[in-house]
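Let me begin by presenting the structure, written as structure tokens, before commenting on it.
Omission of a single protein chain aside, the complex is shown with its protein chains in their original locations.
Presenting subunit A:
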Amino acid sequence: MKSIFSRPIFALAATVVALISLSATTTSAAQISGVLIGAEETPHPKDLSPRTRVILSGGQYTATITRDGRFVFPDVGEGSYLLQVQNPQYIYPTIKLIVTGKDSRAHVVNIGTDWSNNDNALQLPLVLTPRAPVSYFVPREGFKISHLFANPMMLMMGFSLLMLFVMPKLMANMDPEAMEEMQGMQDAAQMPNFEMPDISATLAKFSTGGGSSPSSASKKK
């Protein structure tokens, strides 16, 4: 960061002038402050990660949080902003912040909703409580013997095994008429395959050289 200060004096003068004019124009700016609170199991803000940041409108203003969870934007220009908390432990609500000289307001908003909606007003300075702790991982299901038997594969197997013993006895007890009726029902239940292409049919078609249309077959003759 040490370079020889060889630039002309105007550069410095320009910066100073710019800074002075900056402070002159932002007379209607306001200080916005608030406090973050941890979730129930660790309610003390001390446990919040030091990398937590509170940002306004995509990083137009950024604030760090102190150990007691407080954050301050010392100098926010007039306008409306989206306040977000970037914390790796908890999800905080997003907030619409309307800054006017004296009377600033804050409302909880959801991403993608109407900006003019002014429900869920919050008091300033803000006190923000997390909506939920963040969970990054999907829990993996471990192996359980009950899972094994709840498995469709196992159920199918068990069922077929059962049928192997039960079916013959059932069939034997059935009278021939009912048997015939059931046969008929089974034929009717042959559902026509619509919408989904029949994989086996397609496969068969390809393997026989795609000769599905009788016209092409007749031509070959």
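Note that contacts are C-beta pairs under 8 Å (C-beta built on N, C-alpha and C of every residue); 3 or more make two chains touch, one makes a residue touch a chain; residues count from 1.
Following the convention adopted for this analysis, contacts and distances are computed from a predicted model.
When the listed names "Glycerol-3-phosphate acyltransferase 3", "Calcineurin B homologous protein 3", "ER membrane protein complex subunit 1" or "WD repeat-containing protein 75" are checked against UniProt, the chain not shown comes out as "ER membrane protein complex subunit 1". In the complete assembly, the contact with the undisplayed chain comes from A:151, out of A:100, A:120 or A:151.
Although one chain is not drawn, its touching partners on subunit A can still be listed: residues 1-6, 9, 12-13, 15-16, 19-20, 22-23, 26, 29, 31, 46, 50-51, 53, 55, 57-60, 62-67, 72, 74-75, 80-82, 84, 86, 88-89, 91, 94, 96, 109, 111-116, 134-141, 143, 148, 151, 153-154, 157, 161, 164, 199, 202-203, 206, 209-211.
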